[in-house]
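Just one protein chain is left out here, and the rest sit where they should.
Our next item is chain A:
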């Protein structure tokens, strides 16, 4: 049966995730010890106030990043685009920055709403820009999206300089989990919820990946599903930016990896995508803590290094990217553009 292989991959991933979670809870400057957590109140406090929240934050952020990356790739029909680098992440930052400047005393939920709305606007504008672009040139939208993210990021930097917030911005936007404590990461559960929402519309998203016309002809409410998915991925991105900062590459690499393993039937692919995203971010966070122990490297840096290497491996190991001659031109054009990596 075809269902065998992916589910075996899924189960081994799940086992690995559990091992990493235990490791993540065990690693830190203060040595907890297995028995200490039962007897020592200080150790127990560190466990529940710091280690568990940090681990959960990495899992939620990783899963959310990967799922929102996959949703975005379907919406813009391009495998090289992910929300964090294509405007949504930068727009979320812009939203928080504006709220911070205009209403310095604003509560966290105001920043959260501001970031979500800004991310939503940023994604919608990007989709409007990419819409007229031909699907036969997959690199063009990807480059435009990068430039677009860069432009918004420049606006954010400019405003931050003007408002004397540049340093604050730098430390706050670089994704890392060292500041995660109980009470400071719970927004990520909203990201988790939004990811579950995407799973609920998985079938309709898959139909959307056959093209808007094909989806409409099968009775899918294309507008509603598109709106739900954009809103969902914007909320996920905003929550991650607000609570831990920007983490690149996960939304790009993981969906491409799962497409290779199980294909694009999201009902089957999304759980694996979420799992691999969680694995990648949690693994990177553990590395970030170990490389210069007892100091830390921001997880965004570690993820970027791992992600870039993974991405290169994925592109180069695609056997079909060589010798794609003799098949239908549109399909081979896709392949040469690497949209199936």
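Keep this in mind: a contact is a pair of C-beta atoms (placed from the backbone, for glycine too) under 8 Å apart; a residue touches a chain by one contact, two chains touch by 3 or more; residues count from 1.
Keep in mind that, in the parts below, contacts and distances are computed from a predicted model.
J.: Missing chain, UniProt name, options "Glycerol dehydrogenase", "Pyruvate:ferredoxin oxidoreductase, beta subunit", "Cytochrome c-type biogenesis protein CcmE" or "Iron complex transport system ATP-binding protein": which is it?
T.: Answer from the record: the omitted chain is "Iron complex transport system ATP-binding protein".
J.: With the missing chain put back, one of A:104, A:132, A:183 or A:219 would touch it. Which one?
T.: Of the listed residues, the one touching the omitted chain is A:219.
J.: Of A:13, A:26 or A:135, which residue touches the hidden chain?
T.: Per the contact definition at the top, the residue touching the missing chain is A:135.
J.: Touching the hidden chain in the full complex, which residues of chain A are there? Just list them.
T.: Residues in contact with the chain left out: 2, 77, 79, 135, 203-204, 206-207, 209-211, 213-214, 216-221, 259-260, 263-265, 267, 320, 327-331, 334-335, 339-340.
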